[in-house]
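This is the structure I want to talk about, given as structure tokens.
Excluded from the complex is one protein chain; the other protein chains are retained at their positions.
Up next, chain A:
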Amino acid sequence: MSLLRLRNLSVEFATTGGRFRAVDQVDLDVDKGDVLAIVGESGSGKSVSMLALMGLLPWTAKVTADEMVFDGHDLSKMSARARRKIVGKDLAMIFQEPMSSLNPCFTVGFQIREALRIHLGMDRRAAQARAVELFELVGIPDPEQRLKAFPHQMSGGMNQRVMIAMAISCNPKLLIADEPTTALDVTIQAQILDLLVRLRDETGMGLVLITHDMGVVAETAQRVSVHYAGQKVEEQPVRPLFRAPHHPYTSALLAALPERATDKRLPTIPGVVPGQFDRPKGCLFSPRCQFADDHCREVPPTPRGADLGLARCHYPLNTDERLAS
């Protein structure tokens, strides 16, 4: 039984121009100790699907799923009150912008102790001791002093460490990191990623890493789930994915990596992710796909078998590679 099991997760937003489907029939599984990376361009529904899992979407969003099972509990069938006992304790999340994700009016120490007191019922002294311990764990020097600081008195990297300390404070079983390094500079990025992986090793928690940085994926993830326009278009373990991507979108993403560029000009994927009003009739990637034909433009593809990385494509790539191996 996997730690997290999502089946047929869809999220629709009620907008003035009608309903917009931001997440479309996504299936995901995460096990204990697993590192799953979710990649895709902006607007591909990576964050929204995880926010839906956490129950953090605004009231305009309608979440539907056949199964949304975390640690044996079906979250979609729980009351808000029961769900709050799990969210923030066993299921934690950190966000993209550490500077704005912490409340400017309270010290970071207060914000960490708050979760400990609410979920674990610790008293003031125990919470303080645990907070010091957590700061040491995430590598914040001089924890007693730093706990008294306000978020604006610390750097972005330090704030992200605070966010991580806060998220792991109750020993979560699954940590979702939503582009945790996007707002940070490169040296700090590596430190934060190392920290996340180290914490995963030490605690055995599952880790979901949402990112659009393929470099980050290659260094940290075990499995990769590629999303496009709300759909999961491919899922593979990290090595085979980099060696033999089956979906043309994955292949195009990899080709756009600067490290892989052979030409003077960096290869790009022309066009943008379709929005609310220009969703194609057939395959969602067909307008931007170099292999698309009339069949692709007319008939939406269904996911292929696991041997083809569940690719949502009529003409998956690298099929002979599969034969060779």
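Heads up, the rule we're going with is that a contact is a pair of C-beta atoms (placed from the backbone, for glycine too) under 8 Å apart; a residue touches a chain by one contact, two chains touch by 3 or more; residues count from 1.
Simple rule for what comes next: contacts and distances are computed from a predicted model.
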Given the options "Na(+)/H(+) antiporter subunit B MhnB", "Iron uptake protein", "Cell division protein FtsW, lipid II flippase" or "Dipeptide transport system permease protein DppB", say which is the protein name UniProt records for the missing chain. "Dipeptide transport system permease protein DppB"
Per the whole complex, from A:Asp29, A:Asp71 or A:Glu97 the residue touching the absent chain is A:Glu97
Omitted-chain footprint on chain A covers residues 54-56, 83-89, 92-93, 95, 97, 100-106, 114-115, 118-119, 150, 152-153, 163, 166-167
